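With one protein chain held back, the other chains of the complex are shown just where they sit.
Presenting chain A:
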Amino acid sequence: MESVNQQFIEAGTLMIAGMVFVFAFLGILVVFINTVLVPLSKKFPDPQPTHKPKKLTKTAKVEGIQPNVVAAISAAVSNFRQKHNKE
C-alpha cells in the first residue's frame, strides 16, 4: 500500500514538474519569437517582388485590348476552325 502511495507522490511530482517545464520551455520560445524573430523580420523584410509588376504590366497591356476586338478575333478564329473541320 505504501508503494502505491509512493508511486502517487512520484506521479504527482512528475505532473507538476512536467507542466512547469513545458510551460517554461514554450514560454521562453514566446520570448524568443518576440525578441529575436520580430526584430529580424523588420530588419530583413521579404524582398519585394521586383519582376512581377513588370510582368503584370505586360499582361495588363495584353489584357488591355478592347473587349470588342477580342470578341471579333475569337469569332473569326472559331469561324475559321469550323470551316476547316467541315472540309
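Assume a residue touches a chain if its C-beta (ideal position, glycine included) is under 8 Å from a C-beta of that chain, and two chains touch if they have at least 3 such contacts; residues count from 1.
Here is the rule we use: contacts and distances are computed from a predicted model.
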For the complex's missing chain, which UniProt name, "Oxaloacetate decarboxylase beta chain", "Sugar ABC transporter permease", "FAD assembly factor SdhE" or "DNA polymerase V"? "Oxaloacetate decarboxylase beta chain"
If you put the missing chain back, which residues of chain A would it touch? 4, 7-8, 10-12, 14-15, 17-19, 21-23, 25-30, 32-34, 36-38, 40-41, 44-46
